[in-house]
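Yeah, one chain of the complex is gone here, protein chain that is, but the others are all in their spots.
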Amino acid sequence: MTGAPLIEVEDLRIDLDDGSRRVAAAEGVSFRISRGETFGLVGESGCGKSITALALIGLLRPPLSIGAGVIRFDGKEIQHLSAARQRDLRGDRIAMIFQEPMTALNPVSPVGRQIAEMFVLHKGKSWREANRLAVEALASVRVPAPERRVNDYPHQLSGGMRQRVMIAIALACGPDLLIADEPTTALDVTVQAEIIELMRNLCAERGTAILMISHDLGLVANVCRRVAVMYAGRIVEERGSADIFRKPSHPYTQGLVDSLPRLGSRAALGRSRLKEIAGVVPAITSFPDGCRFNPRCVHATDICRTIVPETDLLEAGGLVRCHHHA
Amino acid sequence: MHEPQARREDDLILSVEDLAVHFQVGGGWLGRNRRLLRAVDGVDLTLKRGECLGLVGESGSGKSTVALSILGLLTPTRGRIVLDGQVVTSRPFGDRKSLARIVQIVFQDPYASLNPRQTVRRTLEDPLRVHGVTARSEIEDRVATMLRHVGLRPEQAGRYPHEFSGGQRQRIGIARALILNPKIVICDEPVSALDVSIRAQIINLLLELKDTLGLSYIMISHDLGVVEHMSDRVAVMYLGRIVENGDWRAIFERPAHPYTQALIAAIPDPLRHAPLATTGGDLPNPLNPPNGCAFSPRCRYAEAVCRHEPGPVLETRPDGHAVRCWRAEEIAGHAELAATEAGPL
Partner (left out) sequence: MKLRANLVIGGALFALAIAVGLLAPWLAHTDPVLDANLMNAEEPPSWTWWFGTDDQGRDIYSRVVYGARVSLTVGIVSQLINSVIGVALGLSAGYWGGWWDDVVNALTNLMLAIPSLIFALAIMAVLGPGLTSLLIALGLTNWSFTCRIARASALSLRNQGYVQAATVLGYGDFRIMITQLLPNMLGPIVVIGTLGMGSAVLSEAALSFLGLGVRPPFPSWGSMLSDARDQITTAPWLSVFPGLAIFLTVLGLNLLGDGLRDILDPQSRSRRT
């Protein structure tokens, strides 16, 4: 894990143009991911985690746009690349899988062809060669009878099988970075476990870094080595996954962990009222001043209501954005 | 037959007996490709007054179909549903109203489950009018009281759903379910569409209301943490059948069915870093269920007996813990071992 990071995001701001004005849907977002590393972005709806991922892969579309900041991939800035250059990067070196594989796959094309297309597009293979590689790719995501399955259409496959196909497409060209946006939210838990293990093993074998986006703290802690928690457009805490939920430093992270009805806690501790985080998740157009968590925070003081906290380095390693962090 | 029923119904608010719901699927031209989907196939359930029954299972397990049948939204193919002493499956169609005063539902998606063109007031007042409450003052009183019960202010009644956040909408959904003073509330994934930081508020609210209003719940969820927190008893369904049914502590501390074990082991925990246990294979196609035990193709303990007809029956042990598995006794040892391996919290 030495040398230049694979991807480096510095002070990224993503603007939302709602017709009359621009608001920052995400701002001051900085993180880096090394080669082969697993990094998680957790947060609730509207916290900016998904649009950050879309910015990395060059898929932000109006009304969203990059307002400021730098995205460096393999040492080169990519935030201002032309559409054509971004397309070359996409699929070949940065790949993405989405929450709903049914909408991400083309319904009128056999899955084998959709995998083969990647080899033709990015690796210049002949269709004949690409079709052979597609069977191998399906076998590698442990789809049974891949030589027959290549001819199936997406609707003939189960949800789990479709997500396997998505992974096969994403990993076809041996990307350096796989972005997984809620990859298992639409799946059942036993199937989720399968898909997560598959994705993790394949990426570990090939040295592919993972940027995993999810609202599920458990899943992110399980898959990723480092985790950043986002709230209302900013990263509030970034730590190793072993520490972040066990010894959270930011009141928001603390609140999330405390509010979860964790499996096994009632048996161990008895049923007690869950600790609530008061209030509501703020809308993008009405983010509070100062620390954006302050209206819901039990530790909030005057400074929290006026001054945006800087990102502090924690002694135990990691970053936190709070005036009163533990 | 009738006598013992009457005595049992003193503390039972709901009993579902041998419920089956089958659908004709496909059809095609002249019905040549028509096949039978056994969405629910012989389910027995009971719910005591004041109890919360957790109903757990993955997609296709039939848990929602059971709920819809109890609500009278689906006509069962077979079996009986007895609600508060009345057999509701056998009576003529069209008596939605009396059913409505016994059982209600809180839906998963608070965005799709409120009529966008009705104010909160209208959403809560209309059911009262439909049920014959005409006095203006009584209607206003009951709406205001209910809004306070669910943590909203009566002044907010004039607003439309889009003026509320997801959590507040779910509170409105709960108020609507409770406005007729039902005895049973079916909670169908009541928090899974909500933001993580909001879920605890709604879970706490549901538990408070259960105690203050003396309700009984059927809690349908795939989030086992929520089910464990809320339930007194838990029934686990797989492919249209109950595979395990028992006290919550028994289910979560000593799961006896390999499927329950797999389900629990597959839940990622933020504070524990064991790799997720995988089960192998996808859920089978419910149109073409496996022979013998439905879980056998994915079960790590499966032996020849598991793959042959007939499948195992649901056997109730003396402590009330029921399991549908040929090898439950042998597996019990393995489970305790696995529990110690996972370690304490």
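As written, the chains take the letters A and B, and residue 1 is the first residue of each chain.
Heads up, the rule we're going with is that contacts are C-beta pairs under 8 Å (C-beta built on N, C-alpha and C of every residue); 3 or more make two chains touch, one makes a residue touch a chain.
Note that the coordinates shown come from a computational prediction; the quantities given were computed from them, not determined experimentally.
The omitted chain makes contact with just one of the residues B:23, B:111 or B:301: B:111.
Which of B:14, B:45 or B:71 touches the hidden chain is settled by the complete complex: it is B:71. Check A:242, A:284, A:300 or A:314 against the missing chain and you find that the one touching it is A:284. Summary of contacts with the chain left out: across B:130, B:213 or B:313, the touching residue is B:130.
Within the full complex, the residue among A:46, A:146 or A:309 touching the omitted chain is A:46. Against the chain not displayed here, chain B makes contact via residues 71-73, 96-101, 103-105, 107-109, 111-118, 126-127, 130-131, 162, 173, 176-177, 180.
Here, only the chains that are shown with their structure count from here on.
Computed from the mean C-alpha positions, the centre of chain A lies at a distance of 31 Å from the centre of chain B.
Residues of chain B that touch chain A in their complex: 58-59, 165-168, 195-201, 203-204, 207, 222-226, 228-230, 248-249, 252-253, 262-271, 273, 275-280, 282-283, 285, 298, 344-345. Looking at the complex, you find that chain A touches chain B at residues 44-45, 158-161, 188-194, 196-197, 215-222, 241-242, 245-246, 252, 255-257, 259-268, 271, 273-278, 280-281, 296.
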